[in-house]
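Attaching a single structure in structure tokens format; questions to follow.
Every protein chain except one is present and positioned as in the full complex.
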Amino acid sequence: MTSVIGSRAVREDAWGKVFGQAKYPADVNLPGQIYGVVLRSPHPHARIRRLDVRKARELTGVAAVLTASDVPHNSHGVLFRDQPVLVSERIRMVGDPLVAVAAESPETAREAARLVEIEYELLPALFNPEEAMRPGAPALHPEVHGESNVLYHLPVVKGDLAKGWASADVVVEQDYSTQMVDHAFLQPEAVLAQVDERGHLVVQAATQYPHYDRGEIAHALGIKVSRVQVKTLSVGGSFGGREDISLQLVAALLAYRTLRPVKMENSREESFYSHCKRHPMTMHYKTGATREGKLVAMEARIVGDAGAYASWSPNILRKAAIHATGPYEIPNLRVDSYAVFTNNPWTGAMRGFGAAQPVLAYESQMELLAKKLKISPVEIRLRNMFRTGSTTATGQALTGSVGLEECLQKVAPFLWKEGDRE
Amino acid sequence: MKKRGTGLSCTWYGTGYGNGFPDVSSAFVEIHDDGTATVLTGAVDVGQGSSTVFAQIMAEELGLNPEDILVCSGDTDVTPDSGTTAATRQTYNTGNAVLKAVRQAKLRLQEFAARKFSCPSPEGIEFKEGMIGVRGDPSRSMPLSELVWEARLLHGERFISAASFTAQTTPVSLENGQGAPYWPYAFGCQAAEVEVDTETGTVRVLKIVAAHDLGRAVNLTQAEGQIAGGVAQGVGYALLEEVELTEGRIKNPAFAKYLIPTALDVPEIESMIVEEPEDTGPYGAKGLGEPAMLPTVAAIINAIDAAVGVRITALPATPEKILAALAEKERGGSGD
Partner (left out) sequence: MVELELTVNEKTYKLEIEPDERLIDVLRRRLGFTGTKEGCGEGECGACTVILDGRTVNSCLVLGVQAHGRKIITIEGVGDRRRPHPVQRAFVEEGAVQCGYCTPGMVLSAKALLDKNSDPSPQEIGVAMSGNLCRCTGYDKILRAVQRAAREVSGK
């Protein structure tokens, strides 16, 4: 028998998926279920002056209209729990959840949400991380994160930069920026929550981490972990966008309060507002090399827009700093990486997790250096790339598997050389 | 005029939670009377194929087919916590936990079989094509199903196990960033061929050649699938996608205005698997999920420069930005 490892074994759920039998959370229902919706903030930064849900509650067919005061422990978050389940006072971004409504039909729930009366006191908002990090900028999270909007700063320092620049024959310096993007998984968030015959809260969802969700639900509702079941159904893509908990918390809250099964489904527009985004980053890079094409010095400043809540931002900007050199040995360097709060949609995990953005900068720098030095793009990389035994910017020795050179050797023949064109 | 060029990009990626955070995965294993087996993990298969990978690991160890393995995942009432499906960690972390767990149950089976077949050591017992017996001696072997059944009914033996695996990293210093924050690292290299229309500024990606060092491919089909999917997301990131904001409000929260690549936007993709085995990984595996999308953006940006001599420094490389850069170049501005 040939080894099963390295084979082309067919994925176990493929047949169920081609027949349309795989169950995603929107595909499951329970008798007597009601439908939940979330009313979200239209403003990026505001205080709730008055919130009146009486008309919404009086609408026929409405089962529950819940606000912040109905949440026993009104916070969640992968690192800090700085994000409210429902905002009690201060709104920090467009899309912040304000009120949860459940009704006999989705249409009635949406109609009730429209009947909620809210008076806002609009506050000056911060949309630019550079402005938000200046001293004197209004602090967006004084309670959890203190008076500065700089949520995280990591310097990575190695070698002697003055010596490095002195030995550089060529230097390239450039600003780079990457945009905010969405995971755009095909399956919008959906959830079915119920209190079952054991009295346990059972939440069927599409999540990347059911055990984390279970902990957040137990925390928010003040119940024991052993009384909460999170059951993952088929997940329609995630790419990091299902790491922070989403509708699961609100649906659990509504089910717990009404003792009825609660179904929630995001529209695509709601989905855009109810999960995090990839961090836009600005990156200033200065890189120096010798005439022989050896990298000798690098300075980089990376600023990531964390948006309104922390999510994984410290870890993501840490990852950006650690990977900022690219897969190359640079003996002298300084990298400063910052995560900064603004009133933009919050940013968090997405495929690449902070190691994706600096690629634009470090691989552009390699190209610019190669041009100045008149050596090929392959050559400059071969002269600097990590191999087994190399040391990274953080001083880590790469003792194990480092297959980069083989990757480059495989790809190099495809690149056009001088004169290949025309 | 349409002009073509090629571009290169090399990347690296530290897998796992990293930075000394306890990165633990767990797995429960049970081997059934008929020689099939169940593995329970909290790890969610979000489409990338982790459940198939775990079935393959179980099957490899027990000499079974992956179809003989029931993988139960992501239910907090029954499965142990295996961490999040993120950080390119499930094949390495939970894969290691599954491997560790199944080898525990397997060892007890081997000990039982060694006694039965008068084999001096459990290591002399092998699992092959549904059979268990003494290595190199087909006369001293029997179907796994019969042995498990016999062990339970005649001897009250059960083959169940549980194990956890923790990845090893250290936190970086907040003073100078020094430390060993991730392990293992995956590497990748991609080349892009693009065609730039100098009249319209549009970029067509014609081909991507992608070589990725993932340690060991547990499932070749799924590895190729990760690479092609990563390339497509990279194409979107490089050329199409942007959440546009006005005063913090999303202007384009719809697929009509937030464009992701369609079947007509993705290039021909040639994927090449590089297997530089990692000692600490299951069968040498590291991971591939996130690394697959990393090199694409810069390969495309460098190819655009090679084609028309302009350097795009702000993503995405829209037709407007390319036309503006071409006009700037015409005026004799600093190309780069």
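Here the chain labels run A and B in written order, and each chain numbers its own residues starting at 1.
Just so we're on the same page, a contact is a pair of C-beta atoms (placed from the backbone, for glycine too) under 8 Å apart; a residue touches a chain by one contact, two chains touch by 3 or more.
These numbers come from a predicted model, not from an experiment.
Participant: Using the touch definition from the header, name the shown chains in contact with the chain that isn't displayed.
Facilitator: In the entire complex, chains touched by the missing one are A, B.
Participant: Using the document's definition of touch, tell me which of A:27, A:111, A:169 or A:329 contacts the absent chain.
Facilitator: Per the contact definition at the top, the residue touching the missing chain is A:27.
Participant: Which of A:184, A:230 or A:316 touches the chain that is not shown?
Facilitator: From the options A:184, A:230 or A:316, the contact with the absent chain belongs to A:184.
Participant: From the listed residues B:1, B:154 or B:263, report the one that touches the chain absent from this view.
Facilitator: Residue touching the chain left out of view: B:263.
Participant: If you put the missing chain back, which residues of chain B would it touch?
Facilitator: 46-49, 221-222, 224-225, 227-233, 254-256, 260-264, 266, 269
Participant: In the full complex, which bits of chain A touch the chain not displayed? Write them out.
Facilitator: 8, 10-11, 13-24, 26-27, 183-188, 234-239, 265, 267-268
One rule holds for everything that comes next: only the chains that are shown with their structure count from here on.
Participant: Could you put a whole-Å number on the gap between the CA centroids of chain A and chain B?
Facilitator: Each chain's C-alpha centroid was found; their separation is 19 Å.
Participant: For the complex, give me every residue of chain B touching chain A.
Facilitator: Of all residues in chain B, those touching chain A are 4-14, 17-19, 42, 44-47, 49, 51-52, 55-57, 59-60, 63, 65-67, 71, 73-77, 81-87, 128-129, 172, 174-185, 187-191, 193, 207, 209-213, 215-222, 230, 233, 236-237, 241-243, 245, 247-250, 253-255, 258, 260, 270, 272, 274-281, 283-284, 286, 289-290, 293-295, 297-299, 301-302, 305-306, 311, 313-316, 336.
Participant: Can you check the complex and tell me which residues of chain A touch chain B?
Facilitator: It is residues 1, 3-13, 42, 44-45, 93-95, 125, 127, 154-158, 174-182, 184, 206-212, 214, 228-232, 235-240, 242-243, 268-269, 272-273, 277, 315, 318-319, 321-323, 326-327, 335, 342-345, 349, 351-353, 355-356, 359-360, 362-364, 367-368, 371, 377-378, 381, 385-386, 393-398, 400-404, 406-408, 410-412, 414-416, 421 of chain A that touch chain B.
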